[in-house]
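What follows is a structure written as structure tokens; I'll ask about it next.
A protein chain is absent from this complex, but the other protein chains hold their places.
Take a look at chain A:
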Amino acid sequence: MSGSNEPRSPGGERDPILEADASTHPQHRQKFVLHEWVREKLAWTGRLTRRQIRFFLIMLGASWGVIFESFRSHSWRRTVRYEFGTTLNSVIGGGLIATMFAGTLTGVAAVSQTIYWLGLAGMAKMTGTILIDVVIREIAPILVGILLLGRNGMLSVTELGLLTTGGEIRSMQAQGLDPFLLLVMPRTLAFTVGGFTLGILFSFAALVTGYIISRMSGVVTNPVWTFLYDVITAMSHADYLVIPLKFITVGFVVGLGGCLTGLTATNEDNLRTLLPRGFSRGMLIVMAVSVLFSLDL
């Protein structure tokens, strides 16, 4: 596709029609002034920084809000329970096949290769440790986070963004329905449970597939129970805490980030601005959680 045929974003900074119009009116041409240009760029940087910090602070506050409200029995009204159940079904039921498939591919691509090369190098005793440290602790949370973000997180961004810009959220408030209680809290908690469930299933699928491939190629001769026992004994005490916590946190922040990106949409937003923002924020959040848990843990 040529550049001239690419769709233009409405309200974008470079509008070829307006530019062409301006070029026919020389009096409208503005003189390039360096300090004005620098001021504009600084203002743009400042706006961007303020917006990102604002979202980070909203995330922190909302995280506390979700945790606090989830322990209050009054928060769990039947409408909230319904939303939790529906989202949980969508996250786990809808994402199960994709997660198992991704786990299987990881098993073929990463686990079986690790077993093969460590065996070849005479370091087969380190197989369990490396699988835990690399596949389960590092790769699995990131891939599960990306799957959650792509399948359900973006759906939340779109749904809540359109509800906010369309005015339905305001109508819900007029009925006394708090969007945070009715939508954000149950969805975030459903993502949290979903993140843990899918993460464990992903890890299991990856390990079993890796074992099957290695067994078929003759690299491993032990029964599957011995292989799984080796992996489990390679886990440290901290791993029993960090691995589930990582899955839980990834699910929590992806769910919360998606809901908040949708709810903080303004009248100037549309799908063209919401979706890229939701995706980039989600990816950033997943990577940040992954890095945070890898620091000296």
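The rule we apply is simple: a contact is a pair of C-beta atoms (placed from the backbone, for glycine too) under 8 Å apart; a residue touches a chain by one contact, two chains touch by 3 or more; residues count from 1.
Quick note on the criterion: contacts and distances are computed from a predicted model.
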item: Name of the absent chain as recorded in UniProt (options "NADH-quinone oxidoreductase subunit M", "ABC transporter ATP-binding protein", "glycine dehydrogenase (aminomethyl-transferring)" or "Acyl carrier protein"); value: "ABC transporter ATP-binding protein"
item: Candidate in contact with the missing chain, chosen from A:167, A:223 or A:276; value: A:167
item: Absent-chain contact - pick from A:42, A:123 or A:177; value: A:177
item: Hidden partner chain, residues of chain A it touches; value: 77-79, 82, 159, 162-163, 166-168, 170-178, 182
